[in-house]
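Report on the following structure.
Here the complex is missing a single protein chain, while all its other protein chains stay put.
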Amino acid sequence: MLEYLIRRLTGTIPVLLAVAAFVFLFVHMLPGDPARLVAGPDATPQDIAAVRADMGLDRPLVMQFLRYLSDTARLQLGRSIKTHQTVAELIGERFMPTLLLTVFAMAWSVVVGVGIGVLSGVKRGRWQDQVAMVLAISGISFPGFWLGLLLIDLFSVRLGWLPTGGYGGWQNFVLPAFTLGTAVAAVMARFTRSAFVEVTAEDYVRTARAKGVPERGVIWKHTLRNALIPVITLTGLQFGFLLGGAIVVETVFAWPGLGRLLVDSVAFRDYPVIQAEILLFSCEFVLINLIVDLLYAVVNPEIRLR
Amino acid sequence: MSDLALAAPSLRSPAAEFWRRFRRKHVAVVAGCVLLAMIFAALAAPWIAPYGPATPDYDNVLAGPSWQHLCGTDTFGRDIFSRILWGGRISLTVGFVSVAMGGLAGVVLGLISGFFGGLVDSLIMRLMDVLLAFPGILLAIGVVALLGPGIDNVIYAIAVFSVPVFARLVRGSTLALKQTLYVQAARSIGVRAPLLMLRHILPGTLPSVIVYCSLRVGTSILTAAALSFIGLGAPPPSPEWGAMLAEGRSYLGVADQITLFPGLAIFITVLAFNLLGDGLRDALDQKLR
Partner (left out) sequence: MRHVVPRMLLAVALVFGAAGTAHAAKDLVVGFDANLTGLDPSDLNDNLSQSATRLMFEGLYMLDEHMKLQPQLAESFDASEDAKEFTFHLRKGVTFHDGTPFNAAAVKFSFDRAGNPENHLKRQSLYVMIDHTDVVDEYTVRMVLKYPFGAFVNNIAHPGALIVSPKSVQDFGKEVMRHPSGTGPYQFVSWSADTLKMKKSEHYWKPGVPKLDTITYRSVPENGARIAMLQAGEAQFIFPVPPEMIKALQNSPTITIFNEPSILVRYVALNTTRKPFSDPRVRQALNYAVDKQAFAKVVFSGYSDPMDSPLPPLLGYYQKQGSYPYDPAKAKALLAEAGYPNGFESTITGGAATLAQRGMQFVQQQLAVVGVTLKVEPLEAGVLTAKQFNVTGPQDATIVMNYGGWSSSTGDADWGMRPMLYSKSFPPVLFNLAWYSNAATDSAIEQGLATVDASKRATAYSEAQAQVWHDAPWIFLGVDHTLAAYSKKLHGAFMRPDQQFTLTADADLD
């Protein structure tokens, strides 16, 4: 087990290095000069030269690249071009809001989504199935920013029940987590349903049924457990996406998260921040994939870790 | 449709078999009809739209729905109903073309990856992982920044989003199909790799690809809207639905018709594509008989 973990983790180092190099090239290829963007349109050439020199942007690109690689390898993430804060501090401030929002959104959407999916799977083809699926799929069909603005208008302005946005107590989480989760819940419901239906058709479920195992037992013991595998995969994938910061939801709800930081940093071509964020996202993906693989073994002990 | 369904071995004519089962999915049939109506309306826009999509009328701005303007007018006095009809062409094109391109690239990569395995497989799949981990917005900004604004570049940007998902999907099916008897048999009689992939494996992956395409078209239309939200979508005066919705969002509470109708158009279309996709999946999946 431990050996497996070590092997998996060391195996990702080249991938992360490749990502680091790729991101550096990518952001430097984008048109736009951070010094100019940070200094503003009425900056004089002296002002811009000052910014450039200050951030080492006046050095040759190759030197900057080597410097960046060696710094990254030593986990030195540098400072933001825009605010001069250390990148670690900038990301640190915004990590928890994004993580918590992701956890809340995933929590409700997985519970509701899997619930609807199972209901649909059990009642396959009947009206309950159809109503549940149309409802679930409605969630995925809303442009996120529109839904968010409508929710704010209803619950914050008209009813005054919930705050309009911002990071804070549990009330602050309700609207953004709901908006973020609707799409996930829909995907979950649909995925669970089809996994459920697929497993139902498997021989061992038929056998169990034929042996006279009560329907409830068939559903919980034989079907759901195996249907969970793809659902776990999907949960992991969605979690990874959301951890990257949901840009639209964070913008609409003024959430101080990683997605908004990324948008701001891209707008200013704040190279160190963009680079560090992408590296962080890649690490998160790797970690989540690993957790997903471990969970497979928990759900179904027949799956061996190799 | 018929030659795609040919891949599924069945005693009845596969097309007939598919149709027999699809017909029973009432929700999906309704969704399909709605989509056909939408496509027809978009195609017929030049003849049925009462006004031009970009014709301003400064004396009649922000008017509510009326008999002259079924969905009201926007900030330039343009007729929203006509814009939605014309916009259907763009939004549906964005959906179809981006999925077609992303799907094609994904299918090719997935086939190669699954069929050859080994180093090629690891390389392609790691690349796909990087693409998945790479935030979509950055990718979109990159594409639009390097190629310039324009609806075609928006399509490319969205197509890139779709590639890794298709690649994963097709790789999975390819791995499974490689082990099937008929592929093994074909291989043993010396059928060449390209032919093997095209003739014997590709058709087997198509049902799931088709299903996924129909689901993905909706996602692409939503992605276009999200791109407009961050100012990188279809440039004006394009009546692309997402652009209309994003442009009109600051009129919420002032002139709700500007967002309501394009929002509904997106909602109905995406919902219909998803319901249709679900119906197709049920009808195409052999195990569900």
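Going in written order, the chains are labelled A and B, and every chain counts its residues from 1.
Everything that follows uses one rule, which is that a residue touches a chain if its C-beta (ideal position, glycine included) is under 8 Å from a C-beta of that chain, and two chains touch if they have at least 3 such contacts.
Bear in mind the structure is a predicted one, so any value in this text is a computation, not a measurement.
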Request  = Quick one: jot down which shown chains the absent chain touches.
outcome  = A, B
Request  = Give the residue, chosen from A:P41, A:P60, A:G169 or A:G212, that touches the chain omitted from the document.
outcome  = A:P41
Remark   = Which of A:G78, A:G139, A:P163 or A:G236 touches the missing chain? It is A:P163
Request  = Decide which residue listed in A:T83, A:S138 or A:T233 touches the omitted chain of the complex.
outcome  = A:T83
Note = Of A:L99, A:V134, A:A254 or A:C283, the residue touching the omitted chain is A:A254
Message = What does the interface between subunit B and the hidden chain look like in terms of residue numbers?
response = 54, 56, 58, 61, 75-77, 141, 144-145, 148-149, 231-232, 235-237, 246-247, 249-255
Query = Residues on subunit A that touch the omitted chain in the whole complex?
reply = 30-33, 36-47, 50-51, 53-54, 82-85, 93-94, 97, 145, 149, 152-153, 156-157, 159-161, 163-167, 251-254, 256, 260, 264, 266-269
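Note that only the chains that are shown with their structure count from here on.
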Message = Give the list of subunit A residues in touch with subunit B in this complex.
response = 15, 18-19, 22, 26, 29-32, 130, 133-134, 137-138, 140-146, 149-150, 153, 190, 194, 197-198, 201, 237, 240, 244-245, 247-248, 251, 259, 262-263, 266, 274, 277-278, 281-282, 284-285
Inquiry  = Touching residues of subunit B toward subunit A in the complex: what are they?
reply    = 26-27, 126, 129-130, 132-135, 137-138, 141-142, 145-146, 218-219, 222, 225-226, 229-230, 242, 245-246, 249, 252-253, 259, 263, 266-268, 270-271, 274-275, 278, 281, 285, 287-288
